[in-house]
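Missing here is one protein chain; the remaining ones are kept as they sit in the complex.
Going by the order they are written in, the chains are A, B, C and D; count residues from 1 in each one.
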């Protein structure tokens, strides 16, 4: 059966996260049907995901947010992220919540790399959730990170 | 079919955000039907939006909030913004959440300009969401900002 | 038709906010039916409002809270205020959320005046919401404040 | 008719808050039926209250929490307290939310006294809510405190 995934990103973001995600999804899941929309900002994402899930019968979603650096922006992140939980709980599907925070990198080059790495790895995570859940169990507790290198498991003392 | 939009602003605000939004909506969407209400403050907005959406069968809403500068005001913003998410998720429509924060500008003149710019651009965003969603996809990741100049996309390193 | 309003205040408050609100409501809306209850503290208010709205078929409510000055008290305010949003969204009615914060005034005399001014003005706001919504639209963006003097609209630069 | 109350406390607490609450309830409400459970920590309380309310048809509940002193503990308090609001709003009953914060007293003796005083007074509050709501109205705005002495009403300036 064809896997159906919706992707929602923003015009607020400074990297075309949605375009990258669509390409990665198509590379990883041959035959996947991807439905993509772009909304202005973070707070417009959850309802767009919900609408697309219902309109296209998606099996999962990808929410791609870009968060400013001020304290108010962090509250907005909190609201956005909680609303995405509500969408997931109502529809009983995974909506992988990918956010890049403008203040998490030292400069613009690093921020670009963080964004690209995080999108790629989260798309791969979504692929595992949908197609190979057993593989995730084998990776439990191994310190995977998105946006930078994995930190690995703690050694047993 | 006629587009129906509700607009809710506050008497707490220091700029007539609702009046400006109504004019911009009518300029951008000929034949739009706009339903406007004003409430005292931020916390009165979400239920008013919900009531209007149900009373007039709106396709989308515009919530125009003005937030004070104290930490308690920021909690109030959080509550208001979360409640607007609930309205959107219940009704499956976009309610663009526009807020001006009293402490985000250096002086009153700048604050005025921030408010006007933000309302105008968010009304345009709502127009795109309703009428030209494909245009938003073309703008994905281009660093659009409301309240000040766009910052543009990050260069690929 | 008779307007029905419920009023809930607390024994934690240091001013009889509920008594004042009842008198102001009766002065502003002749023939109003007011249903009043007092609960111990902030977190007991939302469910009491919900119970009264359902028991007496209220058209609106007034929640009168008194908030301590510690960070934990502010979290409690957040929880209380979010729960009041849920009540409003479920019942589709306005419940004007009036809070006095113990740390917002320099001394006890000023705090008393803040509380009285805020209750009076919010009761007037509720009156406008119920009886004269068009008047609120005329007041949009005029910088109204409750608890102190209005700050007025920003001048157009 | 017999009043039915559920009491939920934790093994995380350092005072047997539940035992004290049960004794106080039985002293204040002759013939009361009290249903008591203990759970490990704060986040286990709300669902336990909900289960007991439904299993035993309780008229009200008492949630007895003990909160650590770190910032993360305060977030946990926020989550716990919001979930208790949801329980109250769903069941339309009061669940008095009693919390002791490990960092609110100077030493262990004082913390013990805070806990005991707060439980006693909140049980009394629950008794008033259930049996003598009119008495609470007479106490409106009188500055009652739980965990320490009342502060009294503000004087009219």
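Quick note on the criterion: a contact is a pair of C-beta atoms (placed from the backbone, for glycine too) under 8 Å apart; a residue touches a chain by one contact, two chains touch by 3 or more.
Keep in mind it's a predicted model, so treat the numbers as computed, not measured.
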item: Chain not shown: contacting residue from D:24, D:48 or D:97; value: D:48
item: Contacts of chain A with the absent chain, listed as residue ranges; value: 67, 74, 77-78, 81-82, 84-86, 88-89, 92-97, 101, 104, 122, 125, 128-129, 133, 136-137, 139-146, 151-157
item: Interface residues of chain D (partner: the chain not displayed); value: 9-19, 36-41, 43-44, 46-48, 50-51, 54, 71-72, 75-76, 78-80, 82-83, 86-87, 90, 108-109, 111-113, 115
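The rule is short, and it goes like this: only the chains that are shown with their structure count from here on.
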item: Both-way neighbours, i.e. chains that touch chain D and touch chain C; value: none
item: Chain A to chain C, fewest steps along touching chains; value: 2
item: Copy pair chain A, chain B: interface residue numbering same or different (half cut); value: different
item: Centroid spacing, where centroids are CA-atom means, of chain A and chain D in whole angstrom; value: 40
item: Topology of the chain contact graph, where touching chains are joined (line, ring, star, complete, other); value: line
item: Pairs of chains found to touch, sorted by chain label; value: A-B, B-C, C-D
